[in-house]
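Take a look at this one; I'll ask things after.
Left out: one protein chain. Kept in place: all the others.
Up next is chain A:
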Amino acid sequence: MSDSIPAAAAARCIEALPDDVVAEILARVPDAVSLFRCIVVCRRWRRLVADPDFLLRRRAWPDGGGSSLVGFFVLPQKLVYDDEGYSSLAPTGEGLAFVPAPDLAGLGPGRRRRLTSFVRDDAGVLDHARPLAARDGLLLLRLPPGPGEKNSVLRMCVCNLISGRWDLLPPLEGAGLIEHGVGGYAVLTAADHGMDGLHRPADGYSSFFQVLLTGVRSNDLQVYLARFSSDSAATQAWYWKRVPELSAGPYGNRVAAVTCGIAHWVFIGTGPDGNGMQVLHVSISTGHVCATEIPYHVLPDLIQPDWSKIWLCPSIDGLPLFFYLDDNQLRIWSRQDDEDGDYTDEVWDLTQAIPLSTELGLSGIKSLSTVCIGEKSSTMLALNPDSGHPYVLHLRSRSSTMVAGWKESFNYVPAVPYEMNWSKFFMSRLGVQQ
């Protein structure tokens, strides 16, 4: 036994405990919110938490560290009827809401927050923003048009909840690209660009990001991709590109599925076999686009699919998967390695068929539909339209949890899943250099 141990055997209060013992206690604080409060309990606690070793090694992080599902951004909407009885969706006026995921190690279930609880917005610019996409701490929002501005002008901003800062994007004349809610979106981080050098934000931007938008433009009914990067090496202007051979979409996920430097969406296109499912691939670093036809018959066991139920999601090892949630079952197909390495012979296998009742513990619910997918946390938000109850399906642990704090007015819009790495969040907010 070491002789250097002080005679603290009779420690009567926590202040008398040595640093490493207090660090052991803090490492076991069960949820991120409580730990975040600990940093102002006293100077010593702040110093102990702000240690990068402590933050990286802590085992009590949600999902054991890495990116975890923190919650969902939703814009409450309701159906409104005009004089002739036609219905349309309109925001309820409550503004953007954040519904925490039912994760006891994160924010904890139940209590909704406002976006301004995470980022400062004294001027109220973000009050009626519409969530479009999120990835790794970044959140892409569409802002309402300015006074006298045409509805087709897309004003967007990217919020970085890890740093608490946000950047406005140059306005884009969208020509109907997304205003009817049919667009595809992606917000991408430096990590999504792979190993091709350092990315720095240009002057006037707080973080590096890239934004992709895709959909059918209303003036010529063609599919386009619009691309913007805050990279100091780029010109900070929107780039447009027409995507040939696609005619409608995206279907399923609005937010791109991202695998190994490529963003994917499902479209319908005109292939050699007539109209069929096409997957649009966009290279994140070059902006190069191509589409792959997926004939129905290559997805075994899928007869007369409902387009809106086909979702793309990357697997843990970065390969694209198809998800189809229908009739009490979640089916997952994965592409088998193609021997000649080209996309000509698609071979897909039905790799998993997960019954909702036995494996996901949702017996009796047959009509669940997918709302969104948390790529990094392998989760799916699914809604039961009959009861209005949403569930988070955890695909790794094969479990499900009902989401608390959900309102009926959320059901009219796709929710955007927000995933974040909590240790990065603490490092950013505590100013920790790694």
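The definition used in the following text is that a contact is a pair of C-beta atoms (placed from the backbone, for glycine too) under 8 Å apart; a residue touches a chain by one contact, two chains touch by 3 or more; residues count from 1.
We take it that contacts and distances are computed from a predicted model.
Not every chain of the complex appears here, and the one that does not is recorded in UniProt as "SKP1-like protein", selected from "Exosome complex component RRP45", "G921 protein", "G1738 protein" or "SKP1-like protein".
Here one chain is not drawn; of A:Ile39, A:Leu169 or A:Val243, the residue touching it is A:Ile39.
From the options A:Lys78, A:Arg113, A:Arg165 or A:Lys366, the residue with contact to the chain not on display is A:Arg113. In the full complex, chain A touches the hidden chain at residues 1, 5, 7-18, 20-21, 24-31, 33-34, 36-43, 98, 107, 111, 113-114, 116-118, 429.
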